[in-house]
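Shown here: the complex without one of its protein chains, the others still in place.
So that you can tell them apart, the chains are marked A and B in the order they are listed, and the count of residues begins at 1 in each.
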Amino acid sequence: MAKSILVYVDHFDGKALPASWEALGAAQQLNQKFAGEITAVVVGHQKREIAEQAIAHGAQRVFLVDKEGLNHFRPEPYASVLSQILRDSEADIFLSPNTGRARELAAMVAVDLETGLSPDVIQLVLEDGVVSATRPIYAGKLFVKVRCADCTPQMFTLRGRAFPKQEPAPDAEGKIELVEVAFPEPVTHVIGYKESESGVSLSDAAVVVSGGRGVSNNPKLIAPQDITDEKEKEIWRAQQGFKLIQDLARVLDAAVGASRAAVDAGYVPYAHQVGQTGKVVSPDLYIACGISGAIQHLAGMRTAKTIVAINKDVNAPIFKLARFGVVGDLFEILPELTEVLRSKLGK
Amino acid sequence: MDFRISAEQELVQKMVKDFAQREVAPTIKEWDRKQEMKPEILPRMAELGILGVCIPVRYGGQGMDYLTLGLVCEELEAVDTTLRVIMSVHTGLCSLGIFQWGSEDQKQNFLTPLASGAKYGAFGLTEPGVGSDVANLTASAKLDGDEYILNGEKTWISLATKAHTVLWFARTSESAKHPHAGICAFILDIDRDGVTTGDLHGKLGVRAGSTGWINCQDVRIPVGNRLGEEGEGFKIAMSCLDNGRYTVASGATGLIRACLDASVAYAKERQAFGKAIASFQLVQQKIARMAKDYEASRLLYMQSGWLKNQGIRNTRETSIAKWFATDASFEHASEAIQVHGAYGFSDEYDVERYMRNARGAMIYEGSSEIQTLIQAGYALGLREDASLRRELPAYDAEYWLAEK
Partner (left out) sequence: MNIVVCVKQTPDTAATISIEEGKATWGDAPLVLNPWDEYAVEQAILTREELGGKVTALSLGPEEAREALKLALAMGCDEAILINDPLFESADTLIVSRALAAGIMKLGEVELVFFGRASVDSDSGVLGSQTARRLGWPSISWAAAISHHEGAIEVERMIDEGRQVVRSSLPAVISVVKEINEPRYPSFMGIRKASKAEIPTWSAESIGIDGSLSPAVTWPEMFAPQVKSAECEFIAGQSAQEIAEGLADRLIAEKVI
């Protein structure tokens, strides 16, 4: 039975998010089973280039909505546009990346269409003609199979790095259809934006190097004399420790993560927190430095393909998850590891 | 008998636990090593209302009952003994002493700022040469017109350098028939001329707390600062200890719980001979004993708290609770180290600190030996509670919660 799949392409600042191509990859995997049609949806203003990229990434057709009023992403008008397209196209399946924007959009569309939504999906399978999804709950401590059998469309947002990214084929063919859809005036207005300075984004990173509370404990460091406050001294020591983490991260093009303990102690901003109340990541490689592995932290990184733990306590729970472990002083190991990798990787 | 705690008490417990876990636990090792009290702790406990938990609202407190004081101490000492020590001296010994014995004026002037946390309280009984034999204390108070002149030194005083108000015990009469009849209690404001204080270091435990000495050199203090009557000092001191020991008992219960929790977690995690050590019966035995004594300690202090709420004298019951829980907490802290093996012996884990902290409570507020004698006295009919001119008032929610 042929089914039609609609894939939402999330973009920001003129660029498509790579996770969108993962959604197109997931669509192709599904489509092998039911030989339907894959349509990408690009909403915005002057985003034809992104529509063309969507074709290169495997979309057979793109619905392009091009309106000046849709220049900035706002969930309300975007949702109205997308709901209308889904109604008109009678798509069976809706896929989108699980970015903050796309998830909010999908949430609203699900309300408009009174249909079921499974956010943050890591696996899609076809069972008895119905797509069923798997997603983590309790921050990955459990998984649940999700079914929305009687829903049209069935909606899924896909966790980053859980599905294969479709490689672009420059000679791929497909048509771009300009779609006219009415939408309400946005009720909120974007009046400012500042890019984050944190470098590689945690959720997209293939490699994450994380530091814990132990990063402030370098006994050989003596804080400068002009810092008299004990707490400030501790933070100063932690910052020196995190520099070692950043150095290693730079060599590996990795994002910098942190445990909740390190964030709570004020060593690094919350944006770096990995764990149940921070970001959930599943990189190819996760290097945990001075992190003992509280259950909340493990919940945020246990799906990493390879975990390396550097910790001075051989009993730290993190070693139970780790593929490779080093029992030792991270302040001695990290600089060496950075140097060794820099020369071996030719950086 | 209803052993459930109320929704109110549960919320207080949770609040105190969150405070101790979030604001103290993460850095306690560093402060313990430094032998200093983290400066934010007292102001935060004041701000959160913990310091005046069981004092009536009309005197600046939070109007909870005496059992809640015990529950709070259990939560605090489950993180670090030094937190509970604050409650023992500030709330148990000093504030409740003034609440029980003070005149209305004294309660307004001295109890209210203590209960609200604007000021901190301490308890000056022990002297360099006088511990268990309190009746022989040597600090002196001489009446001179409408003032007393205080002289003498107190040592092992918790919060000595932090407190603003000290219950000070001194001898007013050398000629009393019994030495204890010559003792008198004073509410001493520490900023008076002639008062000097200092910290003591090098303690085995409670290192993240503040312990020190207070010296009075010709300190003049108005007669209005005398607590109770002349000659009542010994009884006042002993009745204060009924409350202090209660906080020590409930705190030690928290320490046993911390040993139990740490041992259970470690025993499940640590492997030996190819299995988690929790599967070995000799480890199980240690854990089972911790569970047993935790439960018993908790019931004992809850009994004391209940008696206090009823306004029933509880010297005997509180002494048992203190004796039992403090001996047990030291034993189980030591056993918790055994469960942790060599790791328990290092400060990588908390259990070595538990053991060092537990040791002191077998000495202060009546050593285990003194508690033994007290219990022998009751059992053999050699000891009887003399009635007090003022008993600790029974808890009456309406009175405690009323604004005025």
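The definition used in the following text is that contacts are C-beta pairs under 8 Å (C-beta built on N, C-alpha and C of every residue); 3 or more make two chains touch, one makes a residue touch a chain.
Here the structure is a predicted model, which is why all the values come from computation and not from measurement.
**Q** Just name the one of A:S203, A:S216 or A:Q246 that touches the chain not displayed here.
**A** Residue touching the absent chain, from the options given: A:S203.
**Q** Looking at A:L178, A:I222 or A:L345, which makes contact with the chain not pictured?
**A** A:L345
**Q** Provide the residue numbers of chain B that touch the chain removed from this figure.
**A** 6-8, 11-12, 14-15, 18-19, 48-49, 53, 62-64, 401
**Q** Could you pull out which residues of chain A are in touch with the chain that's been left out?
**A** These residues of chain A touch the chain that is not shown: 12-13, 75-76, 79, 99-101, 103-104, 106-108, 110-112, 114-120, 136-151, 187-196, 201, 203, 207, 252, 269-271, 273, 276-277, 284-285, 294-296, 299, 302-303, 305-306, 308-309, 319-329, 332-333, 335-337, 339-341, 344-345.
Here is the rule we use: only the chains that are shown with their structure count from here on.
**Q** Can you give the whole-Å distance between the Cα centres of chain A and chain B?
**A** 52
**Q** Considering only the defined contacts, which chain B positions touch chain A in the complex?
**A** 22, 26-27, 30, 266, 269-270, 343, 348
**Q** Per the contact definition, I'd like the list of chain A residues that touch chain B in the complex.
**A** 213, 230, 234, 261, 264-265, 313, 315, 317
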